[in-house]
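With one protein chain removed, the remaining protein chains of the complex are shown where they sit.
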Amino acid sequence: MTETVKSLSHLELGERDETFLGSNELIINMGPQHPATHGVLRVILKLDGEKVLGTECVIGYLHRGVEKIAENRTYSMFNPYVDRMDYVAAVSNGLGYCEAVEKLLNIQAPPRANHIRVILTELNRIASHQLWLGTHALDIGAITPLFYTFRDREEILKVFEKYCGARLTTHAFRIGGCLYETYEGFERDVKKFCDFVQPKIDEYEELLTTNRIWVERTKGVGVISAADCKALGVTGPVLRASGVKWDIRKAQPYANYSEFDFEIPTRGAGDTYDRYMVRMAEMRQSLRIIRQAVERIPEGPIMAKVPKVIKPPVGEIYHSIEAPKGELGYFIVSDGSTQPYRVRVRPPSFVNLQALDSMVRGQLVADVIAVIGTLDIVLGEVDR
Amino acid sequence: MQPVATTFFFYFLSALALVGGVLVITRRNAVHSALALIVTLLALAGIYLMLYAPFVAGVQIILYAGGIMVLFLFVIMLVNLERAEKEKQFNKQWLVAIVASGALGLLFVKVFTESKTIPGLLQKPLAELAETSNTQQVGLALYGNYMLAFEIASLLLLVAIVGAVVMAKKKI
Amino acid sequence: MLDYITSYLHSNETPGGAGNMFWAFLYILAIFVGLSIAVIAMNWLERKILAHMQVRLGPMRVGPHGLLQPIADALKLLIKEDIMPAEADQLVFWVAPLITVLAAFTTFIVVPFGPTHAVTDMNIGILFMLGVSSLGVLGIVTAGWASNSHYPLIGSLRSSAQMVSYEIAMGLAVVSAVLMTSLHGSGIYGTGTAGSGIGTLSMIGIVNAQQEQQTWFAFKFFPLGLIALFVFAVAMVAETNRAPFDLPEAESELTAGFHTEYSGFRWSLFFLAEYSAMIAVSSIAVTLWLGGWLRPFANLLSGPTWDLVFSAFPGLTFLGLAAMALFSAKRMPKHRFFKIQTLGLAGFGAVLGLIGLILFIPPVRDRIQDIYWFVAKVAVFMYLYIWYRGTFPRYRFDQLMQVGWKVLLPTGLAVLVATALVGVL
Partner (left out) sequence: MLPEKGAGAKPATPPKAAAPAVPAKPTGPVPGAWDSAMVARFKRQYGSGIEALTYLGQNYMVVDRSLIPNLLLLLRDQEKFEYCVDITAVHYPKRERQFDVVWILYSFEKNERVRVKTMIGENESLPSSVEIWPTCNWLEREVFDMFGIRFEGHPDLKRILLPEGWRGHPLRKDYGIIQQDKEWVQINLGIESGQ
C-alpha cells in the first residue's frame, strides 16, 4: 500500500472538514476487480469519512500494445485489432480506421457501402447505449432495466451475426467499403428492429426518468461545466450534456451522414441525469437515421477499386468519427510501405476518464460509482 | 388474567437480573457487558409485567433494550476498544465497597419494614391498579397531576438533543 | 387433564388469555410451522415474481417451475460449512443471529389471526410488537461487530442507524392509529357510531374497534388514515432493510452487509429473520389499518348472501391455485425426463384442489374465514415488497436518512396531531 500513498502525494486535496471529532482520512482502493468499475480500472479514493477528497485512476491493466502491433501488420491485417479496443462499439472503431486509410489512399467508398456502414454504426451506437444504460442502472441499484436493455440489444446482435458472422467484434468493414453484400431480408430485419425498439426506449424512460429515487441519485451528481469539458478534452454525450451542441457527424460529416437529417440532443446542467437524457435522445435519433438510411439504400457496388496490396503514399492524416463514447480519432503516418509507420488512436474513454477526478471531488463514495457509470468508459479503449 | 406460576417466574427473572448485573461489571469485553445489561433490562421488564404494569414493561423494552442499548453499542464500537481493555479493571478498594453496599442494604431493609407501619409509603396495594386500563391510568397520571414534571423532563431532553447535534455537526 | 384441554374449546378467549398453556403451546407451534412455510413460499415467490418482472423465467430446473428450489436452497444452506472468522468474537458471533431470529419470531405472539386466534391478547399488544422488533437492531449491530472486519462493521452501523431512525416514524404512525380506536369525532367526520370511548393498545381490541366503528382505520377521517398507513408502509420497508432502502448489502457500494462473514446455517437464520420480520411488520400494518381478519366491505355488502359469497373465497383461491397447477402440468413438455415433474405438479394441484374442497365444508369454512382474510392482506403487502425490489433503484445513505428524518417524521407528527384534532372536534 505504501507506493499508492506516495503516488497520491501530488493530489492537491479538496478542503478537509475541520470536524470537532477530527475524523482521519482514509485511502480506499476501489478495483481493479470491483464490480462497478466496468472492467479493470483501479481508483484510489482519498476519503474524509464519506466525502471524496481526491481520486487517482490507475489504468493499464488491459494494455495490449495495439499501436505497436499496428507497426508490424499491413493495413488490412490491422483491421480486426481495431474492433478489440472498444469492444462494445466495435463497428464504429472499424469505420473510423477504414475511413482513415481510405483518406490516405484518397479513395471514396461507394454510396451503397456508405449506407450499409451508417446503418451498422448507428445500430452499434444503440447497442452501446443500451449496454451502458443496463450496467449504469444496475450500479445505482435498479435491477430491472438491465434485463430489458440486454433483451433488446440481443436483436441488434442477431442482425450483426446474420450480416457478418460475429456479434461483438464484427470486423464488418474493409478498407474501401464492405466485404459482404447484405443478406436478403436485411432491410426487413432492420425495419422490424426499429419498430420493435422504438416503444422499448420509452419503456426504459418510464422505468427511470420520473423515478424519484433515480432522479435523486443522478440529479446534481458529477457535474461538469462546458468550459471544463472543453479544457479537459471531454467529448461525446458528456460534452453535449453540458450544453455544447457539437457532434462530428454534423460538424465534419463523414460516410454520407450529411444526407440524413437528425438533431443533436443537448442539455444544460451537465450532471448524471442530463447525460442519461442525452443518451436516451441519441438512441431515438439513431433510429431516425437508420430508418432514413434503410429507405434510401441504393444499388451498386459495395467495394471501391482498391489495389490488392495497399501501399498508401508517404504522408500523414488524422481522421476522427463520432463513436458512442465521444471523438474517436486515428492519426496514421505512412512511409509508402505496406505497413503503417505509426498509428495513433485517440480514444474517447481515455480522455473522458481523466475528468473523473474533477467531477467526483466533494461527492460521496456512492456517487463515484454513479459517475464512473455515467462516463460510459470501456477499459479496452482506455488501455489500448 | 389469572397469574400463572408466578413464584417460579419471579425467582427465575430476579435470578436472571442478578446474574446479568454481575456479568455487566465483571466482563472484560465491553460488548459482552452491554449484552449482559440488555439481559438484565429484559428481566426487569418481565418483573414489571408480574407487577401488573404492562405499559411500563413495554416502554422498558422499547426504550431501554431497543433504543438506549443500541446507542450504547454504537458508542462502544466507534470508540476503539484496545485502550479500554488494557487498563486495570478493578481498583481493589474493598473497604469502601463493603461500607457502601452495607449502607445501601440497611436502607432497603429499613424501607421495607417501615412500609407496613406507615400507610402512605406504598400508596395503593398492588393488585388494585386494574390490569386492563393500566395504560390509561399511566396516561392520566402523566398528563394529569404530573404534567409539570413531564414538561420539565421533555425540556431537559430537548437541551440534550441540541447539545448532541452541536457537538457532532461538522460545519454549522 | 383432558377437561383442561377441552375446557378451552368453548371459551372465547385467546389461549394465552385463558391461561391455557397447552393450547398456547399448540398455537406457537402452528405459528412456527406456518411461518416457515410462508418463508419458503416467499423465497420461491420472490424469485419467480421478480424474474417475471424482468422478462426472465426464474428457477425452472429444480422441480416443476422451480417449486423445489426453496427446499434445495434450505438444504444447501444446512450442508454448507459454517465458518466463523478466526479472531471473531465467538460468543457474540454465535448470539447475533439468535437475537435477530428471536426478535422476529416473538412479535408473532400478539399477531391476531382471528378474534380468538392469537397466542395471547396482551393489553399492550402493539407496544410489545414495536419493542421486540426494535430488539432486532441489536442482533444486526452485534453481528457487524462480531465479524471483526472493517466493512461489515460499517455496514451494520449504517443499517442499525437506519432502523433506529425509521422506528420513530413507525411509532408515530402507530400512535395515530391507536388514537383512532377511541376517538369517534363528531360533526362532519363523525363515524356516527358509539364506540367504547376507551382506546386500547391490544391488537384484538384495535380490530374490534374497527369492527364496531364499521370502518377500516385506513379510511377513517379520510385522508389521515391513509397518510398514516403510507408513513407506516414506507417506514416498515426501511425497518426490514428491503428494496429501496437495502443499502447495507448493496453490492456496488464499498461497504458490504453485516452478514458477509456469516455462511451456511447462520446466514440462513438472518435470511429467516428478514422474511419473518417482513411478515410481522406487514401484519402490524394489516391489523392497524386494514381491519385485521375482517372481510372487506363488511358493512357495505353485509347480509347473509354476501356473507356466503365472501365465505367462499378461501375455497375458491385454493381451487384456482389447483387449476393453475394442473394447467401448467398439462403444458409440461411430453419428454420422458419431465415425467416425474409433471406427476409431481399434478399431485400438487390435486392436493390444492382437495384443500379447496375441504374449505367449502360449512364448519371448516366459518372457522377459516378470519385467518384467510388476514393472510390474504399480508400477502398483498408481501407482493408490494417484491414489486419495490423490481422497480426502485437504491437510496444513497444520506438521502435515506434524510427521507427518514425530514419527510416521514414530520408527516407522522402532522398526522398524529391532525387525528387528535379531528377526533376531538
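Before moving on, here are some points about what is shown:
Chains here go by letter, A, B and C, matching the order in which they are written, and residues are numbered from 1 within each.
By definition in this document, a residue touches a chain if its C-beta (ideal position, glycine included) is under 8 Å from a C-beta of that chain, and two chains touch if they have at least 3 such contacts.
Everything numeric here is computed off the predicted structure, so don't read it as measured data.
Just so you know, the chain we are not showing touches A across the whole complex. Screening A:Asp139, A:Glu327 or A:Asp367 against the full complex identifies A:Glu327 as the residue touching the chain left out.
Taking the complete complex into account, A:Gly233 is the one of A:Gly49, A:Pro80, A:Gly233 or A:Gly362 that touches the chain left out. Among A:Tyr87, A:Phe150, A:Tyr180 or A:Trp246, only A:Trp246 touches the chain that is left out of the view.
Across A:His38, A:Arg84, A:Arg240 or A:Arg384, the single residue that touches the chain missing here is A:Arg384. Contacts to the hidden chain, counted on chain A, fall at residues 3, 7, 10, 59-60, 63, 65, 67-69, 71-72, 103-104, 106, 230-234, 244, 246, 251-252, 311-318, 320, 327, 329, 331, 333, 335-337, 339, 341-342, 344, 346, 350-351, 354, 383-384.
Rule of thumb we're sticking to: only the chains that are shown with their structure count from here on.
Between the CA-based centres of chain A and chain C the separation comes to 46 Å, rounded to the whole angstrom. Mean C-alpha position of chain A lies 63 Å from that of chain B. With touch defined as above, chain C holds no residue shared between interfaces to two or more other chains. Of all residues in chain A, none touches 2 or more other chains. Within the complex, the chain A residues that touch chain C are 28, 30, 35-36, 50, 137-144, 146-148, 151, 207-208, 211, 213-214, 216-217, 364-367, 369. Chain B makes touch with chain C in their complex at residues 1-2, 4, 29, 31-32, 35, 38, 54-55, 57-59, 61-62, 65-67, 69-71, 73-74, 77-78, 131-136. Considering their complex, residues 17, 19, 21, 89, 91-92, 95, 122-124, 127-128, 130-132, 134-135, 137-138, 141-142, 144-146, 153, 157, 160-161, 164, 167, 171, 198-199, 201 of chain C touch chain B.
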